[in-house]
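Heads up, the thing below is written out as structure tokens.
Every protein chain except one is present and positioned as in the full complex.
Now for chain A:
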């Protein structure tokens, strides 16, 4: 599956990430990590031209050529997200079947076996605006029965916390190196929506630490020719995508 001939797995993932920005409109796109960033840029060059993107720091960049159109330092992002004009794609060290996400730590709070980055903005993101996740290595280590700390709020926890937690809660899609999943299963549980070309549903189930809801499982769409050209020659000519998702 070379760059010149067939479509690589990483390219399928970039397009799947791009699809998570569909319908976002004129809001700040906050992709955390390489593939989400490529996906957001692809979405802006195709179906969502009004998305806003930063340089990863304080500047809003109007286009791929780096023209600055605005200023958004971290403090302003923290204010902005409460207003909801934002959509984020975060990573996850753990995710459970209801979309509870952990990036804080593995093990007990008093003495973690692995201290991770902390809660970051995950609690605020998940109760304020649409949140999606990207998992570069779909495994039972990530997809667990119970997360060790709930940093991103899942559907069950939002419902239990009451109307103020639910009001803007919208945890929607998980894209992995194997599949696209959503929360259209019973009771807002995780459902297998599509498997990437070359991946079987059994493979996805074997790498998921809980039963997935399954109805119609489709094949994740291939990038269009236009998208492939954009990915390969405009947004990722150096092939960052292949480092995160090997062929």
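Here is the rule we use: contacts are C-beta pairs under 8 Å (C-beta built on N, C-alpha and C of every residue); 3 or more make two chains touch, one makes a residue touch a chain; residues count from 1.
Keep this in mind: contacts and distances are computed from a predicted model.
With the options "Multicomponent Na+:H+ antiporter subunit A", "Electron transfer flavoprotein subunit beta", "Cobalt ABC transporter ATP-binding protein" or "CoA transferase subunit A" in hand, the undepicted chain maps to the protein name "CoA transferase subunit A" (source: UniProt).
The chain omitted from view is touched by exactly one of A:20, A:46, A:128 or A:189, namely A:128. Screening A:118, A:187, A:211 or A:246 for touch with the missing chain picks out A:118. Along chain A, the points of touch with the absent chain fall at residues 57-59, 71, 73-75, 78, 81-82, 104-105, 109-124, 126-128, 149-153, 157-158, 160-165, 167-169.
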